[in-house]
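Data block below; observations after.
Complex shown without one protein chain; remaining protein chains in place.
Then we have chain A:
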């Protein structure tokens, strides 16, 4: 590309690229310009803007907490919070959850991928089993990852020499703002951004933009206390929905759901009916397990914004788990019509069909789910296929499906347990025992209980007693286990 080709000078070319959303090209041209003249401010500003635009992210969506941050968290006030005031629920949820501890809706909500699970076994799993990710990522989460990724490409092409730029001289200039965004979003030099922002605030105290960027930078640095004060000031100066959403990340990250709810409520008082704010509140309620309240809010979101995928998916999941399968079916079908049908949605649809006794349609939906599924989802889909087949009395198909589940996820506890039950049904006691043994490596008490029942049936009373004691430690008062224990104790006395 040169001047003669388009009849434009390079800067205009770059600007034209920028306006046509060809950010890569714009950055490239600006890099050439800056190589020629490193003090070319126009090229510098354009490059910053293009780079910012390249990594533009929805601010309301980045509240991911990474394992490293959780481990090094110094903001926690107490380790044993009262029930209903914390996200870390100790009770075992009745619903199936994602590996990060959320009910499966088919919508991966931000901020839920890395939350540490509360279960004893799950914690161990994060520490040992997943060898590839054993070292926790520290600080910054997705923000930093985005930064480093683009930083690498930019540096290869000739990065802006930030060492040569004195942030203080930019504080008073208008394009200092663009540089601030560049520092926060692209290069990940958050401390520098903080410096820049505080210098600018020194010059003009009540500047909304600088207040906001200051708060954002502080939050990214993990200084939650300071960030909170800064956000408060922004909200005083110029409240807006996005700032409320950003500010609410602080109590969420601090595990203070009630404070988060309060903040959303304050936001809703200023911006009544804002779908983002209602959705934020609904997420909090849902994670706390207040299903009825969450459902009301999800409905309100759908009323305000009928195309909100997350609200539809979550409302659908809630309906499903409260046994209103027809309603759930409608909602998931709507997602399919909106072209948002990820495998999980087809999977949920299939379960709805299964529960309203239309197994043929359920199997079709499961087939669709298999088409785009990744390995985790594949295992779930095959497992559900096995359930549908069992309900149809097709035991051979169920067994095959379970084997497929185990092929994609060899440690699928439920599948192993189910396989054990099937083998027992066929009279293969030994195969059943082996399946239960494999299943009891994972979560849940069922494999242990099944093993105990099998051991008692075959006369190995001691083994049964040991196992049933373990089950009753995990789940005190489990009906079958209590009965079995009483019978064994009678045997011992005789």
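Brief remarks follow.
Throughout what follows, a residue touches a chain if its C-beta (ideal position, glycine included) is under 8 Å from a C-beta of that chain, and two chains touch if they have at least 3 such contacts; residues count from 1.
Assume contacts and distances are computed from a predicted model.
Per its UniProt entry, the chain excluded from the display bears the name "TPR repeat", taken from "TPR repeat", "ubiquitinyl hydrolase 1", "NEDD8-activating enzyme E1 regulatory subunit" or "Origin of replication complex subunit 4". Of A:191, A:367 or A:458, it is A:458 that touches the chain left out of the display. Of the listed positions A:37, A:172, A:367 or A:425, the one in contact with the omitted chain in the full complex is A:425. When the full complex is taken into account, the listed residue touching the unshown chain is A:357, out of A:203, A:238 or A:357.
Of the candidate positions A:41, A:169, A:225 or A:480, contact with the unshown chain belongs to A:480.
Residues 323, 355-360, 390-395, 421, 425, 455, 458-463, 465-466, 469, 479-480, 488, 491-494 of chain A touch the missing chain (whole complex, contact as defined above).
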